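Of the protein chains in this complex, all but one are displayed in their positions.
A and B are the chain letters, set down in written order, and residue numbers restart from 1 in every chain.
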Amino acid sequence: MAEYILLRNRDIPAIDKLDVYLEHGGFAAFKQVVTEKQPQEVIEIVKVSGLRGRGGAGFPAGVKWSFLTPNVFPRYVVANADESEPGTFKDREILERNPFQFLEGVAICSFAAQANTAYVYCRGEFWDLAQTLEQKIAELYERGFLGENIFGSNYKLDIFVHLGAGAYICGEETALLESLEGKLGQPRLRPPFPAAEGLFAKPTVVNNVETLTNLPPIITRGADWFASIGTERSTGPKIFCLSGRIVRPGNYELPLGTTFRELIFEHGGGIPDGKSIKGIMPAGASSAILPGTDEVLDTPMDYESVAKIGSQLGSASLIILDETINLGWLAYKTTSFFKHESCGKCTPCREGTYWMYHILSRVKEGQGSPEDVELLREVAQGMEGKCLCALGEFAIMPVLTSIERFQLDYEALTGKNGS
Amino acid sequence: MLAEKYNQEIDQILAKYPPEEKRAAVLPLLYLAQREYGFVSIEAIDEIAKLLELDPTQVGGLVGFYTLLHEHPGGTYKIQICTDLPCALRGAEEFAGQLCENLGIQFGETTEDGTIMVEEVKCLAGCDRAPMFQVQEPDGIHYYEDQNIESAMGVIQELRKRGKRG
Partner (left out) sequence: MSEPLVTLTIDGIEVKVPAGTLIVDAAKRVGIDIPVFCYHPKMEPVGMCRMCLVEVGMPKVDRQTGEKVLDQSGQTVIEFRPKLETSCTTPVSEGMHVLVSSEVAQQGRQQIVEYILTSHPLDCPICDKGGECPLQNQTITAGPGKSRFLFEDKKHLDKHVPLGDLIFLDRERCIQCARCVRYQELVVDDPVLAFAERGRSLEIVTFSEPGFDSYFSGNTTDICPVGALTTADFRFGARPWEMNSAASVCNHCPVGCNTVLNTRREASTGGREVVKRVLPRQNEYVNEIWICDKGRFAHHYAASEERLKTPMIRKGKKLVKASWDQALDHAAAGLKDAASVFGLAGGRASNEDFFTLNRLVEGLDGQALLYDQMAGGDLVGQVGVGQGTNLSDLKAGDAILVMASDLHEEAPLWWLRVKNAAKRGVSLIVANSRDTRLDDFATYSLRYKLGQAVTTSLALLQAFSRKRDLTKYKAKSPVLEAIGLLKNATNLVVFYGRDGLRFEDTEALAEALASLLAASGHTGKANNGLIAVWSQANNQGAWDMGLKADPRALRKNLEMGGAAIVMAANPVGDEPDLRAGFEGLDFLVVQDLFLSETAALADVVFPAQTFIEREGSMTSGERRVQRYYPAVQAFGQSQPDWRILSQIAMRLGQKFEAASAASIFLMISEQIPAYKGINYQTLAEVEPQWPPVGGADLYYGGTTYENYQGLGVQLQPSSERGDPFEIRWHEPKKMPTRGKLWLIPVKNLYDRAVTSRSSPVLTDRLASLSLRINPDDAARLGIESGTTVSMSINGTSYEAPALIEEVVPKGQVIVDRSTGVAAVEPVSIDLEPTK
């Protein structure tokens, strides 16, 4: 891509300094909305831009904002900076290196939502980052971009950083809200959705960091410009996180709809040590695993196309697997993650992840039988569609797809014991 | 007592949340307690409960849920190595194993001098720079990325020095 839209730090390394950010057009978008636009207009622009949530679910941002219960105040905006999906590290780069664009996005979203308070919920491990972010926010107050009477209007906005304390489930938006309220981070029943009853039971918008960082350019350059990037239904740029068996791991900002092949081989430099690609996890540990076939590699990475080949784009955190990886071992790794992170609130996830973990512990050590694998599949299938939140559903993805799509790996592991 | 010693800081924390939603301040206050005592003691739980007008149960129940809060002192510096899938694909498990060997302890254990504790943790959003770990100390968490055994032992040596002085 010629020019970075989100990772502008790559073009302008000092953009994390407020003066530099302002020199490069910073806060023009926020000023424009506050002084020239009605909240409803901003929502319309974002709807037209086609911006979809970058936190995983890909829900259209503008549409979500329009669900806020009318005439109920105060309202809140919460930026989801919990980034904990294994293989995901894009929000971190934005927050570390291009923080003002993100904060301006939070401000625009708050204005559109008619919220006077926004919280940035950072995962606890982002301790250093949260400290810096607080300094940046303090600078914004000093310059009058936050606080009372912003740009001479009667709009008022406070942004606070709230640090989580180590729990993947707090990335799920309702668990996040519970955690922010000082409770155990366990998901809430939905409905009511946060837009109706969110933080402190008030209408609330929850958006991912990357989603929000898209807002300033959408305002300054227009919804049509944004919609011209990417595909028809998956518009705009996206940060793809590349990790695993790849020559150049890291973040890549590319239009949605870029093919797997282009990302992995052109930008990522392909598979190290001359190995071949065995599989791709496009959405971090929560992925339905895709085989590294040509059909897959030539698929554009947009929400629809990836769904069509039997997976999800999710947060676009690609974990690349080479030929040496046994997928039974991999399923053990992801399951041990989900077992550790299951909040315990609902039965199938709490018990299912624990059960699967025990079966896989045996299987990956070569102590399992084909019957164990069959049982594993049934346990996973039994969880399907029964969990309270998506974590439980995520947990079974790598298990079921590894059994279905990489059967030989399990045969290799259970061969000794196989009857 | 937290209330007296950190009077101002506590007011700042409380100011972030609506006055009738004080409970939201519980995580920040638990961090404060951990900074003061090195871990979350029963006394700290009672203090926080009093500050926020909660039952101690509403505070104490959180500690075990969140991995960065500790019910026991453990080592002063907690070396938390990510061995989750993406890091494991880049050699983190071997790295973690070697580090333990060098320190002569197992995961979850603390060196005899009480300064260094090693733990395996889940993804820290540093997958592209594996092997990596974070160090949790009473007053913060810092990342160390693109590590190897030599660099990691260097970090640990520095921490030990600081630990002795402190």
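Things worth noting here:
We adopt the following convention: a residue touches a chain if its C-beta (ideal position, glycine included) is under 8 Å from a C-beta of that chain, and two chains touch if they have at least 3 such contacts.
What you are looking at is a predicted structure, and each value in this text was computed from that prediction instead of being measured.
One chain is not depicted; across the entire complex it touches A, B. Only one of the listed residues, A:E125, A:E173, A:E341 or A:D409, touches the absent chain: A:E341. The chain that is not drawn here is touched, among residues B:L32, B:V59 or B:L159, by B:V59. Considering A:I15, A:L103 or A:L184, the position touching the chain not shown turns out to be A:L184 (whole complex). The chain not shown here touches chain B at positions 42, 45-46, 49, 54-65. Residues of chain A that touch the chain left out of view are 167, 169, 184, 186, 189, 339-348, 350-355, 358, 375, 378, 382, 385-388.
Here is the rule we use: only the chains that are shown with their structure count from here on.
Between the Cα centres of chain A and chain B there is a gap of 24 Å.
Within the complex formed with chain A, the residues of chain B that make contact are 16, 18, 21, 23-28, 30-31, 52, 58, 61-62, 65-69, 84-86, 88-90, 122-130, 134, 140-143. Within the complex formed with chain B, the residues of chain A that make contact are 74, 83-89, 91-92, 123-128, 131, 160, 162-168, 179-185, 200, 241-245, 249-251, 285, 319-321, 325, 330, 333-334, 337, 340-341, 343.
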